[in-house]
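For this view, one protein chain was removed and the others were kept in their places.
First chain written, first letter: the chains are A, B and C, and each begins at residue 1.
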Amino acid sequence: MKYSPILGVLLLAAWLLWSGHFDKPFVMALGVLSCAFSLYVALRMEIVDEEGAPWQLGARPFTHYAPWLAREIVQSNIEVTRIIISPAMPLQRNMVTVTPHAETELGRVMLANSITLTPGTVSVRMEGDEILVHALSFEGAAEDISGEMDRRICQMEKQP
Amino acid sequence: MNVLEIVLEIISWVLLLGGSFFSIVGGIGIVRLPEFFSRLHGGGVTDTLGAGLIMAGLMVQAGLSLVTVKLLTILFFLVVTSPSSCHALAKAALFGGLKPELDKNPPSSRDKSSS
Amino acid sequence: MFVVTAIAILITMALALVRAMFGPTVFDRVLALNMFGTKTVLLICVVCFLTGRTDFLDLALLYSLMNFIGMVALLRFSQFGHFREEAAGN
Partner (left out) sequence: MTYIVIPILALLALTAVTGARIRDLWAAVMFTGIYSFLSASWMLILDAPDVAFTEAAVGAGIATFLMLGTLALTSRTEKSSSGIPVLPLFVVAITGGALIYGTLDMPHFGDPKAPVQVYPDPSYVEKSQEDIHGVPNVVTAVLASYRGYDTLGETAVVFTAGIAVLLILRRPRPPVGRSDAAGQQAEAGS
């Protein structure tokens, strides 16, 4: 239940940001009401837990993980661009299986999404402890197998 | 117009043009690549670097304001949702009986190809 | 410069349209549609700056969310033949 106030605050902040009304009490009251209704619906759907509002990770996904992922994305983008533009298209399509070491479901989903987010590799199926990855080149596949991404997500999870 | 503004203008130019370039590259990829599972990667290029660079260029234009926050939110949603829909698409295709074409099996022995 | 970006996005849209026309499988077409949705979001953002009416950015957010929800519903449909996965599973 400790996740619902956080979700409420986030909803309220989003409402204020997108409406742009900070000084009209009537409209703001309506906004608070709609936020409360959304929260009620979310609670009834039972999706407010450590996955729906991952507070326990704090801001670390944005400060520690996202910059590294962005650099990785740029690198693999350039690689895929080279493949697409070159007239011969040197494709080395293959499928590899990656085993995530993250403890929680959330960590595994984050790994799968990060793999998909870097172009050149797409996670095709996720079953139990294995993620099936379709890769456009061996280099891209090797990156996933080496487990740098996995290591970083585990590290992010473990910190208090 | 002072020096800082000119520098910002140039940065935003470069970002926007880079985003346009990657966007078109992804479009070419989606047309040129030979089969469905490879085409997914072409879509990935436009969704990540194409969208990201264009948004970054717009953010530089907007400066520090509410607009930048909105652009950041849009970019965040795009980045969060695009891999999910991409994965859902790949999974649906795999279950729908579409077999990925593989060029050759990778050298490592721990790999399991489904063909 | 915004015009250049907008035209680049439109070219990408045209390429996606080509894929939607020739796409041999259903999934190629869905991929093209998905790309179209993302490109629409970007186009709206750029047009907002082109016309100087940045209030319209709200629309772009709505589109990005709708595109995502639509895509997931579409794929569930293509996978199970109908929207009710639960009925088939239980």
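Note that a contact is a pair of C-beta atoms (placed from the backbone, for glycine too) under 8 Å apart; a residue touches a chain by one contact, two chains touch by 3 or more.
What you see is a predicted model, and the numbers here were worked out from it, not measured in a lab.
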Among shown chains, those touching the left-out chain: A, C
Subunit A residues touching the omitted chain (full complex): 21, 24-27
Contact footprint on subunit C, counting only the chain that is left out: 3, 6-7, 10, 13-14, 17, 20-21, 23, 26, 29-30, 32-33, 36-37, 40, 43-44, 47, 50-51, 53, 55-56, 59, 62-63, 66-67, 69-70, 73-74, 77, 81-83, 87-88, 90
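Just so it is clear, only the chains that are shown with their structure count from here on.
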Subunit A-subunit B separation of Cα centroids, rounded to whole Å: 14
Intercentroid distance (Cα basis), subunit C paired with subunit A, Å: 19
Distance from the mean Cα position of subunit C to that of subunit B, given in whole angstrom: 13
Sequence positions of subunit A contacting 2 or more other chains: 18
Multi-chain contact sites of subunit B, meaning residues that touch two or more partners: 26, 28, 40, 70, 73, 82, 84, 86, 91
Residues of subunit A touching subunit B in the complex: 14, 17-18, 20, 70, 73-74, 77, 80-81, 84-85, 89, 91-97, 112-114, 116-126, 132, 134, 136, 138, 141, 145
Of subunit B, residues touching subunit C in the complex: 12-13, 16-17, 19-21, 23-24, 26-28, 30-31, 36, 39-40, 43, 46-47, 50-51, 54-55, 57-58, 61-62, 67, 70-71, 73-74, 77-78, 81-82, 84-86, 88-89, 91-93, 95-96, 98
Subunit A partner contacts - residues on subunit B that touch it in the complex: 22, 25-26, 28-29, 32-34, 37-38, 40-42, 44-45, 48-49, 52, 66, 69-70, 73, 79-80, 82-84, 86-87, 90-91, 94, 100-106, 108, 110-115
